[in-house]
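A single protein chain has been omitted from the complex, and every remaining protein chain is retained in its original position.
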Amino acid sequence: MSDRLLEIRNLTMLFGGVTALSEVNLHVSEGEIAALIGPNGAGKTTVFNVITGYYQPTSGEIFLSNESIVGLKSHKIAQKGLSRTFQNVRLFGDMTALENVMTGADSKNKVGLVGSMFGIGTSKADEARSHAKAAELLNFMGISHRAGQLARNLPYGDQRRLEIARALALEPKVLLLDEPAAGFNPQEKVELGELIKKIRDAGFAVLLIEHDMSLIMKISDRVSVLDFGQKIAEGTPKEIQNNQRVIDAYLGVADHAS
Amino acid sequence: MVSEFWGLTFDGIVVGSIFALIALGYTMVYGVLRLINFAHSEIFMMGTFASLGVVLLLGFTGFEDPLPLMSFLGIFLIVILVAGIASGSAAMLLETVAYRRLRRKNASRLSSLISAIGASLFLTEVFRIMTQSLDWDFPRLISKDPIFTFSTAIVSPDKLVVILGAAISLFILDRIINKTKLGLGIRAVSQDERTSLLMGVNIDQVIRFTFLIGGVLAGVAGSFYVLFYESTKFNAGFLMGISAFTAAVLGGIGNVRGAVVGAFTLGLFQQYSAAVLGYNWKDVITYIVLVLVLLIRPTGLLGEAMQRARI
Partner (left out) sequence: MDRVKSILLFNLRERFSVWWENSSRNQRIVFRVVLIAGCYALPYLRNPIIDTPQSSFDSILFYPLVTFVILSVGLNIVVGKSGILDLGFVAFYAIGAYSMAILGTLTNLNFWEILPIGMGLAMLSGVVLGLPALRLRGDYLAIITLGFGEIVRIVAINVEITGGSQGIYGIPTPPKIFGIEFSVTNIRPYYWLMLTFVLLIIWAFLRLTVRRPGRAWEAIREDEDVAELMGVPTLKYKLWAFILGGAVGGAGGVVYASQVSTITPELFKLNVSFLILACVVFGGMGNLWGVILGAILLNYIPEKIRFLADTRIVLFGLLMVLMMNLRPNGLVPRMKREKVYDKKTGNEVLR
């Protein structure tokens, strides 16, 4: 229990009449790369949206390092150590790559508006810290050369890396990646896989939504499968691969237990 | 005030009828575009001047004897038609010039709103210059002597024309929305634009049609307005627009039935509060209602849940 950084229990999410998630149980432990898979519309991104505070869950519990985060505002949750990337890259287009990452790093600083204006208190040190952290992360992701460029001008692959760098700037306990390999060719996917492992080795636990099975197989320690808002299987990649129920869900066999 | 209740109520229904026709334009455009068409109030204002223009062109000066009922209805029908066509066309032109390009480019909400404001400013000022900021009086075509009175309610022919005319217009609109293909398109796009597109709905056409209907209704509202108030001015759109928009929000923006409910509710509320607090506070009341609705229940009385962007 204690090494479970992220614990999600009986998470239920209703939108009007639609049950997006039903009694979902998930967890991410320290040092692991966990994967969340399932057919389109299964509710995977909804899980991310709920645990990061974008939606309030209809019911259920969410713990980050044994602390309940249900009902907290998103920025607080982010500060406590849960950050994410998005299915469609959502960078701050008109800001440079460095500024994008610095924005993430800022969340760990204490200085407020008045301090910044008059340059008092920790403002100088905080600014330097954000800058250094951002530079370090750009380097880590291999896009230092993009630092001064506007985010919207970056090539797609670098944009994805930038988004991850920004999320890492929050020094999360668990990093949520939403389809990070979308739009990548096989070679890029292999590189991405290595990158994610590098992130894990650097001390971040990762929860990953992906459709690319080979990527999942190669890097995940544990896989959970969602279908129609319910978890239908969980286990090692090998176990999941051979799970009949999972295969049925993807192939869309008509008879689904609701 | 209690004694005035019937009078205020009846007048509230008259005013509410006019609000409803204008409010529908706001709500339908918001439904399909998620855009507040700031310039809609000017579309209405143009309808008032179009009505005025027709009547003046037909030679009326206001000094003639009142017309018999059938003649009046015939003339007024022409007025409504012209105003409706004028405003409808203006609305479609507005969509083309001010909004279409932004829609194509997927521009931000902010950009569209600013463009809308610019269009509104432009039209208001153009008319201000053309009309020299004067009040323009609408010739009285029929006698305003009350047909009957009910307690303090004064039922005069013009008021009846407004109420009945609005009712007929709303009925026609209901048929269009529910029975025609384009009406179906409007409903579909309001719900889910992307799916509608995938289902083969011609979005551009639907949007143009939405502006057209909204414009026509606003033009018709303009005719009723000048009939009832007997004058118009370049900024007639502004206050009516705020009231109509508040009505749409009150009923639930994007919701057609809501616009009508909101319009009558607001019309009545305005009359009652003006009687209690004084006429000069009427506008503040409307603003306060608007602000309160947006703060407390932005979905309005009948509205659907406010859409949030999906991540």
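Order of writing sets the labels: A and B. Residues in every chain begin at 1.
What we mean here is this: a contact is a pair of C-beta atoms (placed from the backbone, for glycine too) under 8 Å apart; a residue touches a chain by one contact, two chains touch by 3 or more.
Bear in mind the structure is a predicted one, so any value in this text is a computation, not a measurement.
Participant: Looking at the full complex, which residue from B:L58, B:L77, B:L93 or B:V126 touches the chain that isn't shown here?
Facilitator: Of the listed residues, the one touching the omitted chain is B:V126.
Participant: Would you mind spotting which of A:V111, A:L162, A:L192 or A:I240 touches the chain that isn't drawn?
Facilitator: Answer from the full complex: A:V111 touches the omitted chain.
Participant: Among B:L58, B:L77 or B:V97, single out the residue that touches the unshown chain.
Facilitator: Touching the chain that is not displayed is residue B:V97.
Participant: Which positions on chain A touch the chain that was left off?
Facilitator: Spelled out for chain A, the touching residues are 52-54, 73-75, 78-79, 83-84, 86, 90-96, 98-99, 102-104, 106-109, 111, 113, 116-119, 123, 126-127, 130-132, 134-136, 138-139, 144-145, 147-150, 166-167, 170.
Participant: Identify the residues of chain B touching the omitted chain, counting contacts across the whole complex.
Facilitator: Touching the chain left out of view, chain B contributes residues 34-36, 97-98, 101-102, 107, 109-115, 117-126, 129, 242, 245, 249, 280-281, 283-284, 287-288, 290-291, 294-295, 298, 306, 309, 311.
Keep this in mind: only the chains that are shown with their structure count from here on.
Participant: Nearest whole angstrom, what separates the Cα centre of chain A from the Cα centre of chain B?
Facilitator: 47
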